[in-house]
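Only one protein chain is missing from this complex, and each of the others stays in its spot.
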Amino acid sequence: MANRPMLEIAALEKRFGANTILKQIDLKVAEGELVFVIGPSGSGKSTMLRCCNRLEEPTSGDIILDGRNIMGGTSSDLARMRLQVGMVFQGFHLYPHMSVLKNVTLAQRKALKRSKVEADARAMDMLERVGLAHKADAYPAELSGGQQQRVAIARALALDPKVMLFDEPTSALDPELVGSVLKVMKDLKAKGMTMLVVSHEMAFARETADRVVFMDGGVIVEEGTPDEIFGSPKADRTRAFLSRVSG
Amino acid sequence: MDRFLETFFNPVVMAKYAPDVIAGMGVTLVIAAAVIVAGIALGLGLACLRAYRRKIPNFFIICYADIFRALPPLVLILILYFGFPSIGIRLSGSMVLFIVLSLTLAAFAEEIFWAGFSSVEKGQWEAGIATGLGFTRTLVYVALPQAVRLAMPPLVNRVLAITKMTALGSAIGVVEILSASTTAQSFSGSATPLTLSVIAYLAIFMPMVVFARWLENRTAWKKR
Partner (left out) sequence: MDIFLDQFFNLAIMQKAFPLLLKGAWMTLQLCVAVILLGLVGGLFVALGNLSPRRWVRWPTIVYTDVFRALPPLVLLIFIYSGLPFAGIKVSPFTAVVIAFLLNNSSYYAEVYRAGLISVAKGQWEAAASTGLSRTQSLIHVVLPQAVRNVLPDLLSNTVEVVKLTSLASVISLSELLYSADMARSVTYNASPLVLAALFYLVLLWPLVRLVSHFQRRLAA
């Protein structure tokens, strides 16, 4: 925890019309830290995550990435910021008309302006890392959900992001495929990646997270180490939620 | 700006030739209505016939639909209007226009209805036949209503495109909107009658375009 903050969310608010989705969210993620966000559906945790790369535009507040405020700025500032923030979606969102390799090289070529040789080499390294180098020429439709999600992770990693955001990365997967994706995430953590994860994989959170944040009704109710949150939650809402999910 | 108004919106010219253009609207509407009825009826009939899947009739239906979808209507109009009199068949301009546009619409309508039939699930046919309806009654009572519903949005668009082609009548002396206004243009020496024709066409077809858009949005909604 002595590390400098890599991602800082300060006084974040998000409203849709009269509905307030997020209220005064403050959260810091230190370099190399894995922060896990849990909470019931509709608690605003995905919205908060999507505000971190401004796929969702915050109503007010600041997002500070590696010491730089990413609010405001031109659309090209926005694109440059997003290069540094990798995102993995629940629905994978691979490009169906491109091979796996092209999925991973597209943004390297067009946004980072890497050469084809460089982008291909980098893509193969990343595919190797997620265990799918042999699928480089396959198309997304030929892959299982777990494989697609690992390609999506490789696609984000290839851009050398400072932070990785995971939005329920395993929720759309068949149970037997979840493990392969979690293994890749665990490996990332071991290599020192800064990660902010929204997920329902409580066992995984307990094992790998540095810190767990519980959100409900658009606010952070409580945060602490996995042992604190899962072992002795302080708030009633946290206790109620945990007893429900552990069934 | 004054000159522009004078050229395209001259009130005197407008008042003088509006009756001619309105009469042209009548001709356009009558021919369009006749084309819609005949074209859709023929197209639907052919699609139903095709559903029986007899080899020889189907071959001819497909050839017919292909040829009339590939040929520009104006080519057919000129052949009928200028070619047929010399083999003893003399048709009026309106008749030629009606025949060619109906046959063209029928070709497209046949393909659209057929696509509708093809996407009716096989189980629907089986259910109809299994309940003792027989093929023809299954076709009429089970498959047809489903096919027609699917066919509506593309059919409306096609009807719109083909009824607009009544303007081609101006090339063979049918006194519909366009030819009424080009005649008026040459008599008056003003472009205002052309503006009148634009207004007349918009008055007829704008509601149809809006209807087509509404229909498309509605079906798109239902799919979700």
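Think of it as A and B in the order they're written, each chain with its own count starting at 1.
We adopt the following convention: a contact is a pair of C-beta atoms (placed from the backbone, for glycine too) under 8 Å apart; a residue touches a chain by one contact, two chains touch by 3 or more.
Computed from a prediction, not measured in an experiment: that's the story for all the values here.
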Residue of B:34, B:71 or B:215 touching the missing chain in the full complex: B:71
Hidden partner chain, touching residue among B:22, B:37 or B:202: B:202
Option touching the unshown chain, where A:6, A:48, A:70 or A:107 are the choices: A:107
Residue among B:23, B:38, B:133 or B:171 that touches the chain left out of view: B:171
Footprint left on chain B by the chain that the document does not show: 3-4, 7-8, 66-67, 69-76, 78-79, 82-83, 86-87, 111, 115, 118-119, 160-161, 164-168, 170-171, 177-178, 182, 185, 190-191, 194-195, 197-198, 201-202, 205-206, 208-210, 213, 220
Sites on chain A contacted by the missing partner chain, in the whole complex: 53, 55, 75-76, 79-83, 85-87, 89, 91, 93-97, 106-107, 110-112, 152, 155-156, 159
